[in-house]
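Of the protein chains in this complex, all but one are displayed in their positions.
The first chain written gets the first letter, and so on, giving A, B and C; residue counts start at 1 in each chain.
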Amino acid sequence: MPAAVIVFPGSNCDRDVAVALEAATGRPPAMVWHQESSLPQCDLIVVPGGFSYGDYLRSGAMAAHSPILRTVIDRAHAGTPVLGICNGFQILAEARLLPGVLMRNASLKFVCRDVDLRVERTDTIFTSGYATGQVLRVPIAHHDGNYFTDAETLQRLEDGGQIAFRYCDSDGNVTADANPNGSIANIAGILNAQGNVLGMMPHPERLAEALLGGTDGAAMFGALAEAIAA
Amino acid sequence: MSITASRPQDLMGLSADEYDTILEILGRAPNVTELGIFSVMWSEHCSYKSSKKWLKTLPTEGPQVIQGPGENAGVVDIGDGQAVIFKIESHNHPSFIEPYQGAATGVGGILRDVFTMGARPVANLNALRFGSPDHPKTRHLVGGVVAGIGGYGNCIGVPTVGGEVNFDPSYNGNILVNAMTVGIASTDKIFYSAAAGVDLPVVYVGSKTGRDGIHGATMASAEFADDSDEKRPTVQVGDPFTEKLLLEACLELMATDAIVAIQDMGAAGLTSSSVEMASKGDVGIELDLDRVPRRESGMTAYEIMLSESQERMLMVLQPGREDEARRIFAKWELDFAVIGTTNASGRLTLIEGGNEEANIPVAPLVAAAPEYDRPWTPAPPCAVVNADEVPAADDLGDALISLVGSPELCSRRWIWEQYDHMVMGDTVVRPGGDAALVRVHGTGKGLAMATDCTPRYVEANPIEGGRQAVAEAWRNVTAVGATPLAVTNNLNFGNPERPEIMGQLVGAVQGIGEACTALDCPVVSGNVSLYNETNGKAILPTPVIGCVGVMSDVAKAVTLDFKAAGDTIFVIGETLGWLGCSLYQRQITGDTTGAPPPVDLASERKNGDLVRHLIADGVLTACHDVSDGGLAVALAEMAMASEIGTDIGATINVSTDIPTHSWLFGEDQGRYVVTTAAPEAVVDAAATAGVAAHAIGVTTVSTLTLPGARPISVAEIRATHEHWLPDYMAAG
Amino acid sequence: MKARIHITLKSGVLDPQGKAIQQALTGLGFDAVEDVRQGKYIEVELSESDAEAARTKVSDMCEKLLANTVIENYDIEIVD
Partner (left out) sequence: MKARIHITLKSGVLDPQGKAIQQALTGLGFDAVEDVRQGKYIEVELSESDAEAARTKVSDMCEKLLANTVIENYDIEIVD
């Protein structure tokens, strides 16, 4: 089954993730325009990075109310895997598919660089290609990646194993210095309670090819390709 | 002439002679709208009246050139039916007044220049000059400009991959923000601005028109006085989201054959876009201003024609294709309006509310644009400084540390980490090296690009400085392994009405031309920004060169970082120890007197060709060109760039008959530092090519050991190098 | 009819912008500053003549889009 990539006005990592998906699955994903109200047959939905609607008002807010998102929400509830990267994470949070919000980086600056991520869960279809505690090198590129949620929700995320990735140093230690944006508990990516929706600020599609400086992102697409082929 | 008696008080920046020419062209006095149109069309910014005579001397042709200067951007063949389209443009004055929006709209403007020709932009660069770090405005300007460039480029999703930054007191009241865009198109799908044909619909698309930036073009042609803060209403606000929609909509329409001509509305907005289309197509244009989409009520014809609202385009379509085009723009939620038609009158006619608001013959409006042969005096020659006139530091290692931690040479990471330099998924060599390398999507080939200029050299000797700017940009592109194809240039100077400033421009253009010819790298586009002065004090002459090269296999690219211990280090090119005008000299003596290092264009070319061949043959493990700070700084940069945690340094062992400090810090041109695991291959190839190649040492673990200097750990150099800019910015 | 809307962060919610502004103000020598919170101010022009109907509409807009009620409060004032 193919994957589908949602395209909003202002999405700009849609092509990048399509390239990574095609490399992993051997076929191009369906590109679905935000005005559509239905999705094609697909076993994976990707909400890509970018600046949907210019990220005006709040990052992801307007996209969360676009026609296609209603269908994405329904599918997510029905169990279809949904991956939100960067702006995609912001959109999924605004759409309440994932708890919490992504606020302005603590530095107030846009930041684009490679960071180290510690893999916290490997029993999901997104992360089964990694080992628990493995340190990945993946780029971030965002202005609003400062994950925040209240203490109670955070506890629920911790207890429920819903934290997928944390920012860490190159040895896997979760430290304040390794936190590029001020995220609470160094959170870089979270899952919903069912484990079929993942939102993450880092861009695995950007380091999925040796020529571009690393391949740590490729295993995520490899794992997804396997899962949806099965 | 009798009408002269009634010459209006406000000539909108035109001279009395220019006004008289208008009277002759029209055979009557112009109304205010017409005068405004002449004023912007004949402004320095649009007419190049001071520089045209000299720009014509630049080499602009070559078998690779599809379109040289004269269109929105230059077009160069890169094989396989593809072309690279690029240009650089200044947004100096707006960025000084409002750094965020000024820089952002500068990026927006240059992007439109490139996609209006049918290219998808694939990379942005930015060449920045700020005042002295301790000037009270500098920090705010750096912060705002960088945020603005990032804000626009990141949102539209085009990676910002390179650029340069200098600090100098001469820019205190007049910063330079030069933005460059590189795009890729099919050679059979390139769009031009000539509105050939009559009775064709003229279509306006994009954002609505407001009262933004009226007279921005003439502002860019005037000197600043201290009251420039008062010139505020001309500030334009950028909307990168709308630009992204405009980009996608234009490319979608360009995939059809509905477009006859297309032109972005940049400086002087609807005026220059409509006049240029009409002039190039030898037709007349009638515009019905009532149909222009507007953001504000009560706008006059004058305001509509001169508005510099951003994110707008003007197109001439094939008849009958309006609906198809309208559907595309509706899908992207952009304004679309048929606002006029082309005709055979040869005149620009503007109608508003049924009245004729302007009626100007297009040909003389363009052809009679003034062209001045301004008086100029050549820059006085500077004495050559001998190496022994510049004292050696007690410890050359300390000198190196202070150089790599200085504002001029410290890391620019704080800047480029605010730019998304990876979006589009093809950035093979990221910022921080010599040239950035961006793969041509879906292929194995790549485009290398860099911007360069060393203003202190240009000030000391404009001809040599002009040559050097081209040579350094060419060298940077060569250093990753690419073949330089062509350049774009941004000539930033002071007031051309002063003969010594004009002399700088004339000299720099001569030097640029000579270098472009010798290096087979023609000029395909550019921009001139004059009157960069505050209270009569000019900026350093700053002719920025942007160079683009092609590489057939990006997998063969070489970066500057030392890769492993045990490689042999060579210097390609001759080291004579030229300290005049060098950063070392400034570090030690406090200023940069003397003649700049000469550029020997023949050896520049031979050395570069050798390096490129060595890279293509897979002989080199790292390569870096030598520029500011000389060999010592180049070696330090290669060490710092090595992987953190497994630092690679070098041990340099040379015996020279020149003073050690001049060997280390001299800024002789035409040189590269390269590393290899196959030293004989380098020696043989250099001998065959007749190029000087000296083995100077080996790479080692974690420490840089230079002659006359204490051994320094790579970690120490890196810490110093990375510190200055973030600390400086945080101190505000 | 015009609505003036204030959107502010709920107490207890981290405000990186407010914090940064506070630091910057302190850095500029404004030492009397004890706390800074940054919110949004939105003006909506409505073709609606009934104030109550306008308020209902605007509060619907806030719930649906303008505010993220997980972290933000909103306050509406109808002027005309």
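Brief remarks on what is shown
Operating definition for what follows: a residue touches a chain if its C-beta (ideal position, glycine included) is under 8 Å from a C-beta of that chain, and two chains touch if they have at least 3 such contacts.
Note that the coordinates shown come from a computational prediction; the quantities given were computed from them, not determined experimentally.
Shown chains touched by the hidden chain across the complete assembly: A, B, C. Within the complete assembly, B:Val235 is the residue of B:Leu11, B:Ala196 or B:Val235 that touches the hidden chain.
Only one residue in the set B:Lys189, B:Arg295, B:Lys537 or B:Arg586 touches the chain that does not appear here, and it is B:Arg295.
Mapped onto subunit A, the interface with the missing chain covers residues 53-54, 56-57, 62, 65-66.
What subunit C contributes to its contact with the hidden chain is residues 6-8, 18, 21, 24-25, 28, 30, 32-48, 57, 60-61, 64-66. Although one chain is not displayed, subunit B still touches it through residues 97-98, 100-101, 207, 210-212, 229, 232-233, 235-239, 241-242, 295-296, 309-310, 333.
Following the convention adopted for this analysis, only the chains that are shown with their structure count from here on.
Subunit B and subunit C have Cα centroids lying 41 Å from one another.
Taking each chain's centre as the average of its CA atoms, subunit A and subunit C sit 29 Å apart. Centres computed as Cα averages put subunit A at a distance of 36 Å from subunit B. Touching of two or more other chains is recorded for no residue of subunit A.
Shared contact sites, meaning residues of subunit C that touch two or more other chains, are absent.
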